[in-house]
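This report concerns only the one structure given below.
As you look at this complex, bear in mind that one protein chain is not there, while each of the others sits in place.
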Amino acid sequence: MSIDLNADAGESFGPWGMGRDDQLFPYLTSVNLACGFHAGDPQTMKRSVELAQETSVAVGAHPGFFDRLGFGRRKIAMKPEEIESDIIYQIGALAAFLKVQGMELHHVKPHGALYNQATHDMAFAEAVARAVYNYEPTLPLVLLPGTAMEEAAVMIGTRFVREAFPDRAYLDDGRLAPRHMPGAVISNSTIVAQRAVRMCTEGQVKTLQGQDIKINAETLCLHGDNPAALENAQAVREALTLENINVRAY
Amino acid sequence: MSIDLNADAGESFGPWGMGRDDQLFPYLTSVNLACGFHAGDPQTMKRSVELAQETSVAVGAHPGFFDRLGFGRRKIAMKPEEIESDIIYQIGALAAFLKVQGMELHHVKPHGALYNQATHDMAFAEAVARAVYNYEPTLPLVLLPGTAMEEAAVMIGTRFVREAFPDRAYLDDGRLAPRHMPGAVISNSTIVAQRAVRMCTEGQVKTLQGQDIKINAETLCLHGDNPAALENAQAVREALTLENINVRAY
Amino acid sequence: MSIDLNADAGESFGPWGMGRDDQLFPYLTSVNLACGFHAGDPQTMKRSVELAQETSVAVGAHPGFFDRLGFGRRKIAMKPEEIESDIIYQIGALAAFLKVQGMELHHVKPHGALYNQATHDMAFAEAVARAVYNYEPTLPLVLLPGTAMEEAAVMIGTRFVREAFPDRAYLDDGRLAPRHMPGAVISNSTIVAQRAVRMCTEGQVKTLQGQDIKINAETLCLHGDNPAALENAQAVREALTLENINVRAY
Partner (left out) sequence: MSIDLNADAGESFGPWGMGRDDQLFPYLTSVNLACGFHAGDPQTMKRSVELAQETSVAVGAHPGFFDRLGFGRRKIAMKPEEIESDIIYQIGALAAFLKVQGMELHHVKPHGALYNQATHDMAFAEAVARAVYNYEPTLPLVLLPGTAMEEAAVMIGTRFVREAFPDRAYLDDGRLAPRHMPGAVISNSTIVAQRAVRMCTEGQVKTLQGQDIKINAETLCLHGDNPAALENAQAVREALTLENINVRAY
């Protein structure tokens, strides 16, 4: 049994820092690096790629809406062909820094409102899946299973990897509880670690309403912006290791 | 005997058009496409790459300062490592659109103030040459011969290609006459064509002061922003063909 | 009887031109100047204000979404308080150029997707109306009558001015026919002029479906991006003058 641990990273912007990537990376097996549209900039991308290399973490592109003030969390009513081009641009920019370091692009995971919109809007989902496929048919797209994104990936033939969120509460229908709901974000690292283990060993998680639902995931996402990010990552990594689950990039 | 004909292109930005690339490309053998920093945007880059494919024109990256209002023509006092990362980012972004079309990146040519600064500022010149080399050691950098840029390329081992400007006047010391000088920009297409032919057949050009100087170039640059751009391109292409000079990408 | 003639203007961006403001302004009595978010930039704003002064045209702010690539025509899912601050910022920036010229800000008219969204989304409409009111309670907001925008302006106490569109087709319910509908944009300047006159003298316009509906407007908007913009403006101005309608800013 094996599982990947991913987190969004490289989210600083020029003089403004965000996250503690150097402390977080050692607990992860893959990272999703911002590509300069919602966060990140060329120097930050360079340094993040170098840090990933030093800590042996696989690097994926984390494209988002071109909206720094909104951190890519506000939907922009773009046309699918515009989304597709924006994603290709961002993937390429990151891939260049990887090429310079002799590394390979490992995956693509859309950010924020782009990710959310693609879970229920087929036009957005297809634009995302098509961009990844057109760039490289063997490149995996990280997605939320059971959504429009998975449907689009299947339709277009994009490789994909399913992710689950041990530090986020689920609803009975399999969706994530919206952040504004009480209990939506879980910051107790012991609980987060228990949920991560159960996702891997039993393929289940208990919802906010108290029901067990199925979880089918090759990667677990930990939120770097969770105030308990570091503790969570450490606790999850240790708990998985204790259970003899092989923590490694897919 | 063979020569390449290049021009800057893909310089529209969102709703704002610039140049008449569709009419210009058929006379060229290579283009330098803006990469979204001083001009260009993901959709424009996509369309420009497709147009280059349709017209069988080789595509190079044309990175510039991140300064749209100044169109990359105002020097920004960046550190060399910042320049290097900005260039790698832009090269990668363009390379992605080429990859999608099954094309290869042909060369890199810096834009505007970045190009100018690199002709006389070794720190800038090295940053440019190093970025290209680190991205891909076999990728040629288009440069003005006899400048800091050539020196830096030689030092770092970057492949390079020399360019000459048939539509721009030269000074006795081999530099281009600054644009504000009377006669600096040549818009008579017959004269531009004659100069282009002489550059190829005799390796010489007459300066503003009236002296003959040596020209050693594998590519001739035609300015797309010259009001006579189309006529110049047509006249140059025809004149070179009449002289049995093989017009093709290096 | 009097009417104002307005058009969006100042929509160039750095090296990229748009519109022919110098030819259009003489036919207008007010202009809505882009404020640097969807179009326009400090130098363009300065020149547009000077041109307005020379041609005795009243100047309003034309704030839009911060989205140059989309020219402010793509909705961004911003929070009302974010919209409010964005509008205040843009109004202030334009007002400074007017202050330098000894001129006064005449009105505010939102642009593109911000205008459209505010016609049917109360949260957006209130944000717009509140921003204008908070900046200056006597400043008029130009709006489409019978929409959420008018409702919000009434509620908040924002002064407002109703506009009508002689070069755009209406539907029976009083809304503008979407641009993609055949006949939505009217480019025959004789017809545009006749519609303008009838809007003023009879307060009516014939819809796409052929019915007469009421028009209640203090200003008529002419689209600068209509290919027939200049002819339309000239024809409308002449026709209104012939009918002894006083063409002047409200």
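Assorted remarks:
So that you can tell them apart, the chains are marked A, B and C in the order they are listed, and the count of residues begins at 1 in each.
Please note the rule applied: a contact is a pair of C-beta atoms (placed from the backbone, for glycine too) under 8 Å apart; a residue touches a chain by one contact, two chains touch by 3 or more.
Owing to the predicted nature of the structure, the values given are computational and were not obtained by experimental measurement.
The hidden chain makes contact, of the residues C:Glu136, C:Glu151 or C:Glu238, with C:Glu136.
Across C:Ala77, C:Ala93 or C:Leu230, the residue that sits in touch with the chain not pictured is C:Ala93. Residues 66-67, 69-70, 74-78, 82, 113 are the ones on chain B that touch the missing chain.
One chain of the complex is left out; on chain C, the residues touching it are 36, 42-43, 45-46, 81-82, 85-86, 88-97, 99-100, 134-136. Summarising the interface, chain A meets the missing chain with residues 12-18, 39, 41, 43, 68-71.
Everything that follows uses one rule, which is that only the chains that are shown with their structure count from here on.
Taken as a graph of touching chains, this assembly is fully connected, with contact between every pair of chains. Residues touching across the chain B-chain C interface largely coincide between the two copies, over half of the numbers being common to both. When each chain is reduced to the average of its Cα atoms, C sits farthest from chain A.
One finds 42 Å separating the Cα centroids of chain B and chain C. The distance from the centre of chain A to the centre of chain C, each centre being the mean of the chain's C-alpha atoms, comes to 43 Å. Each of the following residues of chain A touches two or more other chains: 82.
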